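Below is one structure, written out as structure tokens, with a few remarks after it.
Only one protein chain is missing; all other protein chains are in place.
Right, subunit A next:
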Amino acid sequence: MRLLIVEDEPRLLKTLEKAFREQGYAVDAAADGEEGWYKASNIDYDAIILDVMLPAMDGWQILSKLRAIKSTPVLMLTARDTSPDRVKGLDGGADDYLVKPFDLPELFARVRSIIRRNAGQAMPVLHIDEICIDTRAREVTFSGSPVALTSREYSILEYLALHRGKLVTRTEIHDHLFDENEDTLSNLIDVHIFSIRKKLRSDLITTRRGQGYIIEL
């Protein structure tokens, strides 16, 4: 999952970036509104965490411009906690709204929730036959016994499972699982897919040659 965090307080931005990386997300960071808008409009993120008070262009402006071209899930972060502010945020197209100061686990949960809902999944636990993917703990069980996947492998599996029945191209996987600072070879994805098949089931992920991967319904 690839996230964009737009926050003007450098220290907070750094901490959030690190925390989400540790959660297995690919994270891009933007320190002001213009940079945030540039990245949000050019890259398909799984979710955007957007501060409201931003230099150059504030969160509301970014949100309204973004909604004209994309439906990327957006979570607004703000220090304004009055009800009219929240209404304005949600009516302005935000998927969720979190008031500072927040608890990190809550922020994680809310980000997971907006990503899940955007992919059309209501529950945090995804089931594919006897395979069970718990997005909260980032754990996979196969017939009840836990399977040890690497963070990357898990991310790829989660992404494919969330978009089950839909063909996912290699570029898409690349775009969603690696942030702008990583320069990975795309054949690394094949290696991860191979490993996932070996650890779970060989027929779990189907390869469409020249197109991409799919977990069939």
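One rule holds for everything that comes next: a contact is a pair of C-beta atoms (placed from the backbone, for glycine too) under 8 Å apart; a residue touches a chain by one contact, two chains touch by 3 or more; residues count from 1.
One rule holds for everything that comes next: contacts and distances are computed from a predicted model.
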Among "Transketolase-like pyrimidine-binding domain-containing protein", "histidine kinase", "Thioredoxin reductase" or "Malonate decarboxylase acyl carrier protein", the omitted chain is listed in UniProt as "histidine kinase"
Missing-chain contact, candidates A:D32, A:E139 or A:E172, resolves to A:D32
In the whole complex, of A:T15, A:S64 or A:T150, the residue touching the missing chain would be A:T15
Contacts from subunit A to the absent chain lie at residues 8-12, 14-16, 18-19, 22, 32, 53, 55-56, 79-80, 82, 99-105
